[in-house]
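Yeah, one chain of the complex is gone here, protein chain that is, but the others are all in their spots.
A and B are the chain letters, set down in written order, and residue numbers restart from 1 in every chain.
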Amino acid sequence: MIAPLCRRGAAAVALLAGLACGPAMAADRAALPPYSFAYEPQGVDERGMWMMADEDERILRTSSFVIRDEELNAYVRGVLCRTVGEDRCRNVRVYVMRIPQFNATMYANGMMTVWSGLLLRVQNEAELGAVLGHEFGHFEKRHSLNGFKNKRSVSDVLAWLGMVGPNAGLSASLAGYVYSFSRAQETEADLIGIQYLASSAYPSAAAPKVWSRLMAEQDATAAGRKRKVRHSYAAGFFASHPTEAAREAYLSREAAKYADAGDPGAEAYRKGIAKWLPQLLDDQIKLNDFGGSEYLLDQLAASGGSADVTFARAELYSQRGNPRDYVTAAELYREAIAKGCDRPEARRGLGLALLRTQQSDEGKQALRSYLEFRPDAPDGPMIKSLVGN
Amino acid sequence: MKPITLIIAAALAAAPAYAGNSLIPAGRTVQVAKSAMAVTPGSEWNKLGRRPGTNGEIWTLDGDKLNRVTFYGGIAQDTTLFREVDRKNSPLPRFSQTMLLTDVPKLLENSYRVALGSALFTIDQMEPARFGGVDGIRFTYSFVAGNQEVQSKGEARAAIVKGRLYMISYEAPALHFFEKNVAQFRQIADSATF
Partner (left out) sequence: MRKTRLLAAAMACGISLSLLSAPALAQEKTGVKAGFVMPAGGTRIVLMRPSVRVGAQSTGGLFEPNADWTAQARENLDAAIRKAQGQLGHQVTPYEDGTGAADSLSNQYRGLFTSLADSVREFQFFPGNRLPTKKRKDSFEWTIGPEAKNLPGLENADYVLFITTEDHYGSAGRKALQIFAALGGVGITSGVHLGYAGLVDVRTGELVWLNADQQMGGDVRTTEGAEKRVSQLLEGFPGSTIRSASAQ
């Protein structure tokens, strides 16, 4: 689990000694400990986790939220396998979910979910590998099991304390213990995640970049909502994850230590998700988060953004709908069309933006061209009524 | 009233307030959503005691998860369609007087995406339709609420009158329920006056 909003999935693999099947490492690469799997959960707690996870997977298999595109699934899985190694990824089942937030989860039984919002926020295969490797790290280290046992004993203590009377100081320090334990787990998963990356063909320097951009995005969201930009540079007691700042810092240190080179796979990544990019963008700009969305679009544009990105920005401005936004939106729609955006909706958007900037004739012309491009448009009758005869 | 009486009155009011579902009889014209909007249903409905927002009202036949008619009675400039649960972290989009009728489906879509925590929302069709005696829009949509697996369908009519948004929507699971009551909803929408 990566983001604070995530539900804790379960990670548990019994590590039995002596079943080494790790690949030989290149001399200049970080050495990973040998990996072994024993797919029999041990003890009541662990078997319980597996049972829940199996039931979750049964539900997930038919869920409407799973993106059923074999090509995309194979691609994401491929990145995981190239990061952690074929032997490690063999028994992982990857499900790409249509959820526009930055997250991925790993469950006790080898089920991994990758959220579509994550795919929009990484810029290359190495960054995706860094996040998926982090998740796999929880799995390999059996974190959910340890975290669960620990949470149980501490929440028992808290319940008793609640009975005796409010003793804020004591309770808070115990709560701090629970959450800092899970923070330690997150850090451990981060460190093993970057180790996978260092031992793969991807450069480990990609890992901290994910976090620095996530921080900047959160700042942009806050600014867009006219909230105080307040990045906490020290994790509070109740934060179950290290702050992004701390993460970025120690991951940068680790990457400098490994000092491994490699192609992060930016071009391959763009190709890998190209088919889904319009959908990912559309889901993002409909989240009513102007600042965060604009930041993401800036990032995508800086790394060689396509006409899809320009179109999404045009939509973002016309959705905000301040009078000046329509002027900007109209320019952006024109730019997208010039860049080769062949979605009829670009003409629709242009037309509607122009109508609102008192350029009625040009607006109607754009809308007519939309209807020509898309005679069966679902909003055809509505647009016709705006164009007039 | 003395304070103590107030407390008792509040306590007495508390329980029945939730249980404030009431019968909407057939054939009688009723004001809805604390607004100037009025409808004359051809069949009887239940009005739920709880409201989605200040300018909202819900009618149902079998419970709002199975069939739900929502009235939006004059959403004003810079206000949300319904109550915001987490204004700080998940603010809802707001209605603006600069909106054209073609923007209304997107306002509903984006509000639902945030409120239901689901990217599975699609506008299916939209067309001009008279609503409450003025030019308005009729549109259809489908969605799945987050953490649920029930595919739902929706249909709505809307119009913007004197800078305020008036809308009536109908939503139900795609399996069986949508078709079952959609005609009753359309009759209500046809009967609307402002």
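As a convention for this text, contacts are C-beta pairs under 8 Å (C-beta built on N, C-alpha and C of every residue); 3 or more make two chains touch, one makes a residue touch a chain.
Being a predicted model, the structure only gives us computed values, none of them experimental.
*Asks:* With the full complex in mind, choose from B:28, B:50, B:87 or B:130 the residue touching the hidden chain.
*Replies:* The single option touching the absent chain is B:50.
*Asks:* Give the residue, chosen from B:32, B:61, B:120 or B:168, that touches the chain omitted from the document.
*Replies:* Residue touching the absent chain, from the options given: B:61.
*Asks:* So which bits of chain A touch the chain we can't see?
*Replies:* 41, 44-45, 47-52, 55, 59, 61-64, 148, 151-152, 154-160, 163
*Asks:* Can you list, in ascending order, the chain B residues touching the missing chain?
*Replies:* For chain B, the residues touching the absent chain are 10, 13-19, 21-23, 44-46, 50, 60-63, 65-66, 148-151, 173, 175-177, 180.
The definition used in the following text is that only the chains that are shown with their structure count from here on.
*Asks:* Could you state the distance in Å from the CA-based centre of chain A to that of chain B?
*Replies:* So the centroids are 33 Å from each other.
*Asks:* Where on chain B is chain A touching in the complex?
*Replies:* 88, 90-93, 96, 98-103, 106, 109-110, 113-114, 118-120, 123-128, 137, 144, 149, 151
*Asks:* For a test of understanding, state which residues of chain A touch chain B in their complex under the given definition.
*Replies:* Contact set of chain A toward chain B: 59, 62-65, 98-100, 116, 225, 227, 283, 286-288, 319, 321-323, 352, 355-356, 378-379, 381-383, 385-386.
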